[in-house]
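First up is the structure itself, then whatever we jot down about it.
Just one protein chain is left out here, and the rest sit where they should.
We just call them A, B and C in the order they show up, numbering each chain from 1.
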Amino acid sequence: HRWVAPEHALSPVIQSWERCCRRSNAYQWNKPAIASGATLESLLKRSKDLTTLSAAVLEDSEQYQPQRRLAIVVSDISACCLKFWGDQSLIQNLQALGLARGSYWNEDQIGTNALALALHNNEATSVFASEHFQQALHLFSCHAAPIFDDQGKPYAAVMIVSDISNHHGGDLALVASYAKEIGNLISLENSVSERNTLICQRDAVLESIDDGLIAWDENQRISFINRQAQNLFNRQRDRIIGCKASELFRFPPLIMHALQERSSLSHVDITFECDNDFVSSKVTVRPLNDGSWLFFMHPEQVDHKSPSIAE
Amino acid sequence: HRWVAPEHALSPVIQSWERCCRRSNAYQWNKPAIASGATLESLLKRSKDLTTLSAAVLEDSEQYQPQRRLAIVVSDISACCLKFWGDQSLIQNLQALGLARGSYWNEDQIGTNALALALHNNEATSVFASEHFQQALHLFSCHAAPIFDDQGKPYAAVMIVSDISNHHGGDLALVASYAKEIGNLISLENSVSERNTLICQRDAVLESIDDGLIAWDENQRISFINRQAQNLFNRQRDRIIGCKASELFRFPPLIMHALQERSSLSHVDITFECDNDFVSSKVTVRPLNDGSWLFFMHPEQVDHKSPSIAE
Amino acid sequence: MTIEKSQILNWLNSCADIFAKERDYLTQLDADIGDADHGINMNRGFERVKDKITTIEDQDIGTIFKTTGMTLLSSVGGASGPLYGTFFIRAAAAGNGKQSIDLNDLCQIFSDGVDGVVARGKAQPGDKTMCDVWWTVVEALEKSKDEGQDLQQALVAMGEASEKGAAATIEMQAKKGRASYLGERSIGHQDPGATSSMMMVKALRDVVVGQA
Partner (left out) sequence: MTIEKSQILNWLNSCADIFAKERDYLTQLDADIGDADHGINMNRGFERVKDKITTIEDQDIGTIFKTTGMTLLSSVGGASGPLYGTFFIRAAAAGNGKQSIDLNDLCQIFSDGVDGVVARGKAQPGDKTMCDVWWTVVEALEKSKDEGQDLQQALVAMGEASEKGAAATIEMQAKKGRASYLGERSIGHQDPGATSSMMMVKALRDVVVGQA
């Protein structure tokens, strides 16, 4: 019903209209599907991390521009609105249309809209005034952007809504930045979790193995010693950590050479000195690519036999 | 020289004016100090990560609001401008005032300005038109926000500049979001680096120790086996990884009990079965708090003696 | 005498319970001189800390603090989120590799923490902020340490100091944060951030010493 110049024929909004034309009446508003009760509770629970972190990012947005009436919404991947922030009267206007928490901003129900388009095209998208298919939405200026996980998969979206009198093109930049801010925050949390898991694994291994291990950093400062190694020395732990390895220990030339050349040595029998005590051990020295070193002391094995297989 | 109502007396801008009044003439513009040549090169090199990541965040900003003339600047902690993006004519206007790359937006040189204030107060700050102390800056609307590291220390800032005719309060929200976006990105990179270091350490340890180690996840699927453990079995590695531990191995009741109770066992002598082979070993089983397990196989030691200390 | 890791974990869980219980009270304080969300946000942040604790129980105290800090940084929001986040992230350094901490460590931990809050928020004494509690707390701990008190006595002194510090904010005029917009009208109200800091500090005392 609207004439479109050929060069705009590909615009996301036009393509959306074409889809809407076939199935809806632009002048008849129907409230969209809305999750409520236990369904809504369960949706909110599933998205708890998302809404919590989004709240920390979005809830103060209005303080930066107090003179504007804005609403900000976060939705899940199905365009179901999970949480609203911002100007209460604007939020109520949306609620009056059925666009409240739990409502699905699906294109086939409420026509062309920024949230659905952003999730459809995986791009920050604006839909302004009469670009909305449904006449009832012609009052609004909307900008939405998807939120991606590390694997590039979209799993949520954030949208800024204002009255058309309050329209500002910069809201598209803002919502795109919010989407990235939230996405990066969640990536950061995942990365911290992964880091914690690795630390757990590493520490459990270091505690459980029979080998003694001493680690020192690129400045030769001892950063770690496990219990098994600790037991071999007469010094207290806190008088080992932080000391320079080359000052605390007197290593034989074989070891000194490897340290200088930054080369590994595996399972060599040496004797070295610490505080006038001599320690004899089969050792492995191993440089890591950040300049640090691992120094293993292997217990002597029975006939160098490993756990036996009886066939 | 300007009367200020008492309730505004504490505003950052007013406090800044008070500092400026004592030392500058608002009607005489002096170009600020500017780093150039080798000094600038060295500054840029030192901030390379910052400018590279900022570029990825900021360089497309104008595409979201093509009708506005904006410049975006990133500075280091000393308010030295490292990089400009955006409208070229606006950037040239700034350059004409000496506010080019390498220039220091210090309050004592160019008077009250958003960049200096943001870094002074550690807060997103706007300075609009005649809020600038220096008359020469009354043409501009500026919004700046500091960028913080993980430890809460500011180390950079980002600023949006426009003509006052192009002023929009939303730019404060935008610059605050950009600052967080960049900060989170850098935190993420650091977290990934840390993760890589931990993986390096863990893998080096697992390769160098004498103990054999098998790890399985919370679903009992074997996720890891080191070479030392691998050598004890007649199966290929890729026919061990991914198998269920309880299907591949037949453990004695002592072990099964520990697995069920999620309890540790340390250095117990057992015999267990794999593919009709019997393996005898001193083992340690250890649950981790994410539900996974570590299963160590310790080589038999000479008289249970550890590396010897000769006194 | 030391604070064991298990007690640190109990402390953080206890904070979660306290901020659930005192959510409305802290929100009311923040309604008087702010935007009425401090209790809501502390509750939100510490709920997440409580969730995360189960995954970090086996770590050293430093890692526990760092994870707590990063969680608060991203969940609490507002002005106090980055401040409490930075507090715990900075506090982590002195807890690295440790499974227990003594009075010396605690002084270092709280001192590093408040240094972080000050570096981030640039508060000064008397600005009517959470720092007005942390400074008195650190001062009390250092004093106890210098006087050779044992850990229990130091924690009791620390708890008292935190109460005094929070109460002292009542008569201050806010110079930082939202309350500063009210100028003189902020006088006569206890600062919400100072109050939540006091609650945190007393929770530690209670976990280690028991109700005083």
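Quick note on the criterion: a residue touches a chain if its C-beta (ideal position, glycine included) is under 8 Å from a C-beta of that chain, and two chains touch if they have at least 3 such contacts.
Everything numeric here is computed off the predicted structure, so don't read it as measured data.
Across the complete structure, the visible chains that the omitted chain touches are A, B. Only one of the listed residues, A:18, A:247, A:261 or A:290, touches the absent chain: A:290. One of B:188, B:214 or B:248 touches the chain omitted from the figure, and that residue is B:188. Only one of B:41, B:59, B:247 or B:275 touches the chain withheld from this view, namely B:59.
Listed for chain B, the residues touching the missing chain in the whole complex are 52-53, 55-57, 59-60, 185, 188-189, 192-193, 196-197, 199-200, 203-204, 224, 241.
Seen from chain A, the chain kept out of the figure touches residues 6-7, 10, 121-122, 148, 150-154, 288-290.
One rule holds for everything that comes next: only the chains that are shown with their structure count from here on.
Contact with both chain A and chain B is made by C.
Just count the C-beta contacts per chain pair and the biggest one is A-B.
Of all chains, the one whose CA centroid is most distant from that of chain A is C. Centre-to-centre, using mean CA coordinates, chain A is 12 Å away from chain B. Taking each chain's centre as the mean of its C-alpha atoms, chain A lies 27 Å from chain C.
Per-chain Cα centroids separate chain B from chain C by 24 Å. Residues of chain B found to touch two or more other chains are 288-290. In chain C, the residues that touch at least two other chains are 55-56, 58, 70.
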